[in-house]
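Only one protein chain is missing; all other protein chains are in place.
Going by the order they are written in, the chains are A and B; count residues from 1 in each one.
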Amino acid sequence: MKRFLIQRLLQLIPVLIIMTFIVFSLVYVAGDPVALMLPEEASPEDVARVQESLGLNEPFYVQYGIFLTNAVQGDFGQSYRYNQDAMSIVLERVPATMELAIASMIFATIIAIPMGIWSATRRNTFIDLFITGSSVLGKAMPNFWLGIMFILILAVNTQIFPVSGRGTFMHVVLPAITLGTAVAAEMTRLTRSNMIEILQQDYVRTAKAKGVSNGIVTYKHSFRNALIPVVTIMALQTSTLVGGAIVTEQVFAWPGIGQLLVQAVNARDMAIVQAAVFLIALLVIFINFIADVLYRLLDPRIKY
Amino acid sequence: MKDENQLLNVSNLQTHFFTENGTVPSVDGVSFQVNKGELVAIVGESGSGKSVTSLSIMGLVEDPGKIVGGDIMFEDKNLATYTNKQMRKIRGNDIAMIFQEPLTSLNPVFTIGNQLREAILQHQNVDKATAKKMSIDMLTQVGIPRADKVYNSFPHSLSGGMRQRVMIAMSLSCNPKLLIADEPTTALDVTIQAQILELMKDLVKKMDTAIILITHDLGVVAELVDRVIVMYAGQVVEQSDVFTLFKDPKHPYTKGLLDSTPKIQDLNEELISIKGTVPTPANMPEGCRFHPRCPHAMDHCISHEPQLETMENGREVRCWLFDEEVMEHERQKSGNEGTPQK
Partner (left out) sequence: MSQQVTPEPIPEPPVEPTPESKRRLKKSSPITRWAKLLLKSKTGTVGLFIVLVVFIVGIFADQLAPFGVNEQNYANMLAPPSWAEGGTSEHFLGTDNLGRDILSRIIYGTTISLLVGIFSVVVAGVLGMAAGLFSGYYGGWLDTITMRLVDAFLSIPNILFILVILSVLNPGILTLIFAIGVTNWVIYARLIRGEVLSVKEREYVKAAKSIGTKNMTIIRRHILPNVFSTFIVISTLSVATTIILEASLSFLGMGVQPPDVSWGYMLADGRDYLATNWWLATFPGLAITITVLGIIFLGDWLRDVLDPRSQGR
């Protein structure tokens, strides 16, 4: 186990390097941030001085080196809009995004797993058709539209939920469902196909031959095996989840990283863009890593 | 027909599969009996309906399959009319089953002990500690060394033979009256096959459990059972005690099966295989279902379906060759030429 953990962590290094390289070179190509930082009437000397102080005259690889050293320390420079350390602004937004992501993951899981199991055990019945149909629909609906429709029906017309913002439990319900729907759709589909495969296994027949109840057959013998790939899927879905969060936060004016990032991109506040992208990528990589470890713990066949 | 000694009486069992492309009668009017403590084999090629017959008895026929006719009398209960809930009290308790693939028949994510005690906890009113004791005891009985260690290990750490021993322990843990073993040794090494058969034989004798052995391997049959039922294309074609069957097979199909089994004493002799394959229900021949492959097929066989007829010593055979009237007719027609030997 220890060896596996170390190996797996070492594998992350090239991924991180490539990731930072891509982010950095894009910003490098973006050109001179100084023009945005200084007032328009600044003299060429002022510009040169700032460029000098930011190291912008150095060759590409030196700049990347500086960027990387700073990035490791969490230093992505100052946000020109906030006049503050970029990373600390981003970190302030983390709890909001985490709250949304966790809430929608919980929503997706409690919907998708029972639905997937239910449709697998009732294959080719009306229930199965309904569930698979809904999951295709859930994938086809853009989440921002779904969010807007929720706002229209449940917040504007009936006023059950608040239209936007963060605070109470009621605030998180609509964004979480909006963001969780696409994930739930994909999870339902995969849980179903895994369950169908596992219900055909010999050991499921053995369990039935023992005379145990349908519940034990489905939830103990089948689901435990179906769960293993589902964990991987959940990890892969974090990517979808984070991507979706950027848009969902915009719809519900949710004060998370996504909203901050969109504003920063629009304002070309590159320090914040870099810090946010770096942090999100780190988070996704970390979650995938956890899933990989969990996968091994769940399946006793894998030895270390 | 009611016999004190009788344990299972399957009569005119019909199990059909309702597929998109029509109804498939996998088991088509099968009847046989099993007495208490008796060792019976059902023999046939794949597609003969022998596995579906056993799954029908267990109530494990899955969609789109369904028992559409006949009775399965187990003691005084008709299992053919039982619901799944009622069957659960029978399965693993009164009737247990061992499957072909020991490698895949155990759930990979639970320990041996967990899976073993499950049946005990399900059917016997004991606590976990007692169930554990009983499980370990059972593992010892099937000849597993260091049973208490194996109890806590996962299936993947055991060999195929060991896993089949675990399966036997599991199936016998509730002292069933009937054990259905579906090709229990097919997936195992030849050396291990004999050990497993020996073990099964010992245990069922000791526990007075009856066995239905499903197999295509007549070598296994000769070693283990008292009586043989030969199935072909969803029907019973011959039924006899094991010695008579090997000495004097009646049905041409049984003869074919015996001829295609290698025997030690005449290794030089050529193995004869039965030509053709089991017909699919979609193109089931008219008349006798075996006639396209039968070396003795007569005109009568092409158009008339034979019935299962009882002969001397209670053996049964489904073949026109043993119908005096038909044979007389045939002899007259062909002028004694090419009389098939019995």
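We take it that a residue touches a chain if its C-beta (ideal position, glycine included) is under 8 Å from a C-beta of that chain, and two chains touch if they have at least 3 such contacts.
Values in this document were obtained by computation on a predicted structure and should not be read as measured data.
Screening A:R93, A:H171, A:K208 or A:R296 against the full complex identifies A:K208 as the residue touching the chain left out. Residues 14-15, 18-19, 22-23, 26-27, 29-30, 120-124, 136-137, 139-142, 144-146, 148-149, 151-152, 156, 193, 196, 199-200, 204, 208, 214, 217, 239-240, 242-243, 246-247, 250-251, 261-262, 264-266, 268, 270, 273, 277, 280-281, 284-285, 288 are the ones on subunit A that touch the missing chain.
The working rule: only the chains that are shown with their structure count from here on.
On the side of subunit A, the complex with subunit B involves touching residues 201-214, 216, 220-221, 224-225, 228, 298-301. Taken in their complex, subunit B has these residues touching subunit A: 58, 60, 84, 87-93, 96-97, 99, 101, 104-110, 115, 118-119, 122-123, 154, 156, 167, 170-171.
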